[in-house]
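Supplied in structure tokens, the structure appears directly below.
Left out: one protein chain. Kept in place: all the others.
For reference, chains read A, B and C in written order, and residue numbers begin at 1 within each chain.
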Amino acid sequence: MDFKVENIEEIFSGEVIKKISNDEYLIKIQDKEHQLQILNINSNKMEFVLDNQFHSVRYIENQTAEMKIVLDGTSITINMHTHLDDIVYKNSGGAETGNAQLNLRSQIPGKVVSINVEEGSDVKQDDIICVLESMKMQVSIKSHKDGKIKSLKIKEGNSVNKNDVIAEIE
Amino acid sequence: MDFKVENIEEIFSGEVIKKISNDEYLIKIQDKEHQLQILNINSNKMEFVLDNQFHSVRYIENQTAEMKIVLDGTSITINMHTHLDDIVYKNSGGAETGNAQLNLRSQIPGKVVSINVEEGSDVKQDDIICVLESMKMQVSIKSHKDGKIKSLKIKEGNSVNKNDVIAEIE
Amino acid sequence: MIEKVLIANRGEIALRVIKTCKALGIKTVAVFSDEDRNSLHVKNATESYYIGEAAPAKSYLNQEKILDVMLSSGTDAVHPGYGFLSENDDFARLCEKNKINFIGPSADSMNLCGDKMRCKEAMLKAKVPTVPGSPDLTKDADDAEKIANDIGYPVMLKSVYGGGGRGIRIVNTDQELRDAYETVTAESIAAVGKSAIIVEKFLEKTRHIEYQMCRDNHGNAVHLFERECSIQRRNQKLIEQTPSPVVDEAKREEIGELVVKAAEAVDYTNLGTAEFLRADNGEFYFIEINARLQVEHPISEMVSGLDFVKLQLDIANGEPLPFKQSDLKMNGYAIECRINAEDTFLDFAPSTGPVPDVTIPSGPNVRCDTYLYPGCTVSPFYDSLMAKLCTWGQTFEESRLRMLNALNDFYIQGVDTSIPLYKTILKTDEYKNGQLSTDFLKRYDMINRLKEDIKNEIKEKQLPATAAAIMYSEFFHSKVQSSNGTNSNWKTNG
Partner (left out) sequence: MIEKVLIANRGEIALRVIKTCKALGIKTVAVFSDEDRNSLHVKNATESYYIGEAAPAKSYLNQEKILDVMLSSGTDAVHPGYGFLSENDDFARLCEKNKINFIGPSADSMNLCGDKMRCKEAMLKAKVPTVPGSPDLTKDADDAEKIANDIGYPVMLKSVYGGGGRGIRIVNTDQELRDAYETVTAESIAAVGKSAIIVEKFLEKTRHIEYQMCRDNHGNAVHLFERECSIQRRNQKLIEQTPSPVVDEAKREEIGELVVKAAEAVDYTNLGTAEFLRADNGEFYFIEINARLQVEHPISEMVSGLDFVKLQLDIANGEPLPFKQSDLKMNGYAIECRINAEDTFLDFAPSTGPVPDVTIPSGPNVRCDTYLYPGCTVSPFYDSLMAKLCTWGQTFEESRLRMLNALNDFYIQGVDTSIPLYKTILKTDEYKNGQLSTDFLKRYDMINRLKEDIKNEIKEKQLPATAAAIMYSEFFHSKVQSSNGTNSNWKTNG
């Protein structure tokens, strides 16, 4: 199995070599063997000792080829695959980025206090589309491009979550 | 239902009068009504507000007529019955107390470091039967009465738990 | 004598006040909104009362409702904390009228402090130097624009009712000024229900240095030393420390004397804070009085050895100060980091939601004031301060190292926090050398240095991270394939 840790270039190969006892394993990472002892494990969390160093890991999110963990307090994303080199990362495509992107999304949660445009309005990049309030702060959500408001997905007084679509701009 | 709190003389009658909302109740204790709101509850623990005072209770042990709880950090035993006055407490009998008691029990957990008597030995009250070690302390277990060792229930080097029988003395 | 205190607040400051009251045997009354039903202040107070919906206007700003609770619960005093009603002189007056001891200055003094223009006049009269700016409240955006052009950009727009950095914008052009005028007005109205704006010259490379004021009802006044709060984002303090690296014993005394004059000029009683800008040339300019206990009071408690809430209660009870200025000695160095729920990389945008797990740092000379507990929720209705992490040391270096250690121990699951940023800041030479200014973050490119640090940290953890991933696959993907023998060779799947 190959592993790639976040935005670090190197790709690591890794596997379990041997189960030494009920909770002890010999694993191999990049041709080097390491002793690993599990102190406790469930599907959300593992505590383990690797080469005499204690670590605690929380498994936050798991997909086939990507895993989000918190290791000793640090958030880390790991990509994994049998042969990682072959994969075209989903993030490397051009979909949903920059000018081509239809949806304007909110990057924060908050309550809509005002909407500054209507459906059909023409907008320029950085024009204020709406204002959200969260934690006593007023935050303006600005258009990510020049275009026309195709549809508005919010109402005044409603709450939006992070990543909710604010408007479609074409 | 009647309730008696540990060694306090008074017996309290108590019942739920009314469920006000999903988590609010009106209860009656000794003819006085009280508002009770549950913040969260499971079979081990409840957090509640009684007459605007917050309390946290852990249910440690429950039997039909007796309940052990920890209320706001204090351990309390509660006896309960439809009519508490009618009950003959199991503790008020003479069984297993004082001179009539057969079993010598250990009141502490520990490892048996030495046994000072044999089966058949005659012992006097306060004679040392055995010595236990726990938390680096040596503690002598003494006979609770004059008598003869009927049987010994321990071996040197073994561990005993709190309340384990050490010996039968008749 | 105060026997029962209602705390008209929530979060860590409510807990802070309860702590001292409990130790002194004073009963406490908590109030809570829908959002705070399961909050710790509700659980730790002697009594707790529900006062309304989550939105502050419906609960923590609802004077009538809070007054009802005070009267029905037999409360004899109220501690307002900071924010909410703490600097609302109408509320202070309402309490005075109802014979409830408001723990803070009198309504009149609070009104004077809150009215930044009249306060400034009082200071000028008392010969306390202030920042150049508009002589009066601005009438409207047009008026503000005119003043800005008179004193020259950059200028600062400031709601006189704002506080803690909210309702403040720095603007460089007429257009920016007009936009900001609207936002500041809206924020001020949302926060305290009213708005009035002044314009002031914006001084560059300034430090924010403030003094703890303390004055009893008999006219005895002292200062409890300074705090430097220069590390800010969006005009809100992030990291505070005391003593300030640019205040020596002589300067402390010199400005301290001004602070006592300032307190007298507005007839201030109880604890408060006099805020100053220190220009790069070493001059101090009075900016405003915060007529309340500050967020950052713990670091002053650490170096003075005093319990400020106890001191507030004693003063409110009419007792004379138990010390003179000459009795007070500063002991050691203290630092506070404000642990906010925010996304550093998204211009500090709020981050809210459930916190399934949290580890609170502790240890010798570490203090953490927080409302967090495993399973709690960070609400979007209230401000982003989740915890105040403070450390003390006999030297500044000791305090700094303890803080770094404590920041490493602090784990908050579920929301973004400012903890990584603070770790980066505390390790920089600029911070160690005390090269502080209110534009510290931008001046020293802290966000990019944070990015670099995070990258390096992940790099260091590559090996155990890979091991963690391997074991996860092993356990939760390939369990069926495994044999049970002790020495069997397992094959990884894939």
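Here is the rule we go by: a contact is a pair of C-beta atoms (placed from the backbone, for glycine too) under 8 Å apart; a residue touches a chain by one contact, two chains touch by 3 or more.
As the structure is a prediction and not an experimental result, all values here were calculated from the model.
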Note: the excluded chain touches shown chains A, B, C
By the document's definition of touch, the residue of C:Asp115, C:Glu176 or C:Asp307 touching the omitted chain is C:Asp307
Just one of C:Glu264, C:Glu398, C:Asp439 or C:Glu457 touches the chain that is missing; which is it?
C:Glu398
Which one, A:Leu26, A:Val49 or A:Leu102, makes contact with the chain that was left out?
A:Val49
By the contact criterion defined above, which parts of subunit C meet the unshown chain? Give residue numbers in ascending order.
19, 22-25, 298, 301, 305-307, 310, 331-332, 360, 362-364, 367-368, 394, 398, 401-402, 404-405, 408
Determine and list the subunit A residues touching the chain excluded from the picture.
39-40, 47, 49, 52-54, 56
For subunit B, which residues lie in contact with the unshown chain of the complex?
1, 3, 5-8, 10, 12, 14-22, 25, 27, 29, 34, 36, 38, 41, 43, 46, 48, 50, 53, 55, 57-59, 62, 67, 69-74, 76, 78, 80-82, 107-111, 113, 131, 133-140, 159
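Just so it is clear, only the chains that are shown with their structure count from here on.
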Taking each chain's centre as the mean position of its Cα atoms, how many Å separate subunit B from subunit C?
49
In whole angstrom, how far does the Cα centroid of subunit A sit from the Cα centroid of subunit C?
31
For subunit A versus subunit B, what separation do you get between their C-alpha means, in angstrom?
52
Residues of subunit A touching at least two other chains
none
Return the residues of subunit C touching two or more other chains; collapse runs of consecutive numbers into ranges.
none
